[in-house]
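For this depiction, one protein chain was excluded, whereas all remaining protein chains were kept in their positions.
Lettered A and B in written order, each chain numbered from 1.
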Amino acid sequence: MFKPASQLVEVRADGAARVAHQFVDADQQHSAAELGMWLFLATEIMFFGAFFLAYLVYREWYPVAFAMGSRQMDVMLGTVNTGVLLTSSLTMALAVRASEMSQRRWMIGLLVATLLLGMVFLGIKGLEYYHKYAEHLVPFAGWTFAPAGEQRTGMMEFFNLYFLMTGLHALHMVAGLVMLALLVIVACRSPLRDSSSIVVHNVGLYWHFVDLVWVYLFPFFYLVSASGSVAM
Amino acid sequence: MNGAVITTRKRNYLNASYTVRSWLLTHDHKRIGLLYLIGVTFFFVIGGLAAAVVRLELMTPRGDLTESETYNKLFTMHGITMTFFFLIPAIPAVLGNFLVPLMLGARDLAFPRLNLLSWYLYMLGGLMTMWAILAGGVDTGWTFYTPYSSTYSNTYVMATAVGVFVAGFSSILTGLNFIVTTHQMRCPGLTWFRLPLFIWSMYAASLIMVLATPVLAAALLLVGLERGLGIGIFDPAMGGDPLLFQHLFWFYAHPAVYIMVLPAFGVISELVACFSRRRPFGYAFIGYSSFAIAILGFLVWGHHMFVSGQSVYAGLIFSLLSFLVAIPSGIKVFNWTATLYKASISWETPMLYAFGFMGLFTMGGLTGLFLACLAIDVHVHDTYFVVAHFHYIMVGGTVMAFLGGIHFWWPKMTGRMYPESWARLSAILIFVGFNLTFFPQFILGYLGMPRRYHIYPEEFQVLNVMSSAGASILGVGYFFPLTYLVWSMFYGAVAPENPFGHTGLEWQTASPPPTDNFEQIPVVTQEAYSFGPDDALRGPSEEVISIVQAS
Partner (left out) sequence: MSQIKTKVPSLTLNIAVYAALLFLLAVTVWASRTDLGYWNFVAAAGIASLKASLIVLFFMRVYYAKPLIWLASGAGFVWLAILFNLVVSDYLTRSRVQSAPVHETAVYEVPDR
């Protein structure tokens, strides 16, 4: 059976052990924080899930329009952006690892790398939004919406969901960037404590979750039917 | 009282400090529970006043007290305030906040700051909604159905939706806190099957809060975007499907019924055990059935949409699944009844509420089966039958359990006893008033009176007047506890540690408890509800003894 390589690391517990008064020990605090973060992510999964459901329903209703809409997408930029985000997930995972092995400099470096990659992602996303705006593909009230004809309604639905879901994703990215920036500032000012690694781990979980959402958004909006027939 | 008496009083969470700041910035779950009690009571009064005007208007068949538009705003105000700002937080945020750490033998919830934040979010959401109501009101009904809410209504839908959206976060945070606390912070020896049943049901309700509320947030966000930016997600004129909103809304709002009633089950389990001096019959089954209800509760929302244009095939599935909820609910009612069998029952006020609950919840649950049946639902959908049904669950169930629980734990919360005879009187008034208010509505609905209309045919007047008369009795019944409980905080008899002789860790500490709950973290060595021989107040009842002698 496939056994992923791993190593047992003893997280250092020197420095002032900061255990909040309601907890018995650091272990309990650590487990509570991790479980709390996962439950929060479960609420996030349900939140985004509702929009994915809307996507599925309207894709079922307007298969041709959704294929046409996705052909307006810049697959090149989308692919590059997915790569950028996946790379940021790697640097984040390594930053968490560094924090657990008490490699403070590595941790700060990797967090900064994650931060920069996140900003690159948002930059590219902004560029794409600008292109869509210039092409009159933003279907908000009163704005001219370029595609006319039979598939207009369905395409509007496609672009509604595109802006809504990628927009919400971008907002979550911004929140993640703020958290990363705070982590970097705190890490630069003070030494690592035994409670630091759980904070970094939790921010990491959030960052990977945001990545996870994009992993679905990318094929659903950019790759619906890049070529060939529309069969739904 | 002289100074010496005051100084010898033990430090507790109430007299630890008296500043406003120490209340508004407290991290203590007990103080936050009391803050929630104030908020919840405030919104209950607001929602109750709206209901009073509604009932007053319905005294006559003509619309002579309010305009139709005003009437729409009134029942919307009643519905929104009562569901989102009273029923959902009532038991979890007040009793749950106060009791969960105490029952688990913990010093506080896992995330005390999040807990305080949740109260602020709740108040912010509530006050925003109140502002919307004062500014001009909302007329969409508490369900915000599209496209009326997103496109056509000319009222303050946005502000209300934002208020409910914000309050949703408070509910999520509370649920998250309870789940983490139950998993991670049980004191030594407190295994899952030694937990009080209140914890089991709070845990199940918390699961729903965490997993369902985000979907409501998404649905409201979409309504807001459609209304604010004019993008068409639900509006059929713009290619959307209004039924998608109903799916998203009810995916939250049906399980939300179980957020309201599961904690009530927990309270009733405690009351029945305490006042019949017995370990609840089938402890594990009551615990499991809470989870079964939480999970099945997510599979039945389509029964709100039987006549909405949803596929009939989906309707069939939803109907079948809805019937299944009756099984765990039945387990609970039967097990409570079995606990009472030949037990030494005493009739303190909390137990009166528990008896009221068992009868009224059973009626509410059984009429729910009528509504889950596709063919009958076509006849009674959107009539007063539905109104009566869910009031039997929510007022007859949740409010009864809430009041029972407040009385039961009042000595623990405040260190004072409530006045027993006044409390019994008001419990009886509430029971009588409730039945007089809502039983006629079953008949009205069956005869075909639709909900949400204030003008109705002459022949419905008698039943409507009965209902309004009952509402006035109910109002008096609710007014009593509001006054005598406040009175008892200052003048009530000082409560001992364990006035009702119940088991459970919350009764092992002082009344009111110290800020850190326990002098030392307790160690549990017994099953829950192990009433010792001394605890059985009167031993076996006279009747049992005579039967034993006869045989």
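Operating definition for what follows: contacts are C-beta pairs under 8 Å (C-beta built on N, C-alpha and C of every residue); 3 or more make two chains touch, one makes a residue touch a chain.
Nothing here was measured: the structure is a model prediction, and the numbers come from that model.
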### Query
The complex has one chain that is not drawn here; which of the drawn chains does it touch?
A, B
### Query
So which of B:L134, B:A237 or B:V312 would be touching the chain we can't see?
B:V312
### Query
Of the residues listed, A:A42, A:L77, A:M119 or A:L168, which one is in contact with the missing chain?
A:A42
### Among A:R104, A:H131 or A:H208, the residue in touch with the chain that has been omitted
A:H208
#### Entry: subunit B residues touching the omitted chain (full complex)
183, 207, 211, 215, 243-244, 247, 251, 298-299, 301-302, 309-314, 317-318
### Message
If the hidden chain were put back, which residues of subunit A would touch it?
### Response
4-11, 13, 17, 25-27, 30-31, 34-35, 38-39, 41-46, 49-50, 52-53, 56-57, 60, 75, 79, 82-83, 86-87, 89-90, 92-94, 97, 100-101, 194, 197, 201, 204-205, 208-209, 211-212, 215-216, 218-220, 222-229, 231-232
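The definition used in the following text is that only the chains that are shown with their structure count from here on.
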### Query
Between subunit A and subunit B, what's the gap in Å when you average each chain's C-alpha atoms?
37
### Summary
Listed in rising order, the residues of subunit B that touch subunit A in the complex are 101, 106-112, 172, 176-177, 179-181, 183-185, 210-215, 217-219, 222, 225, 229-233, 238-241, 244, 247-248, 516, 521
### Query
Quick one: in the complex, what on subunit A touches subunit B?
20-24, 28, 31-32, 35-36, 39-40, 42-44, 46-47, 49-51, 53-54, 57-58, 61-62, 139-142, 153-154, 156-157, 160, 164
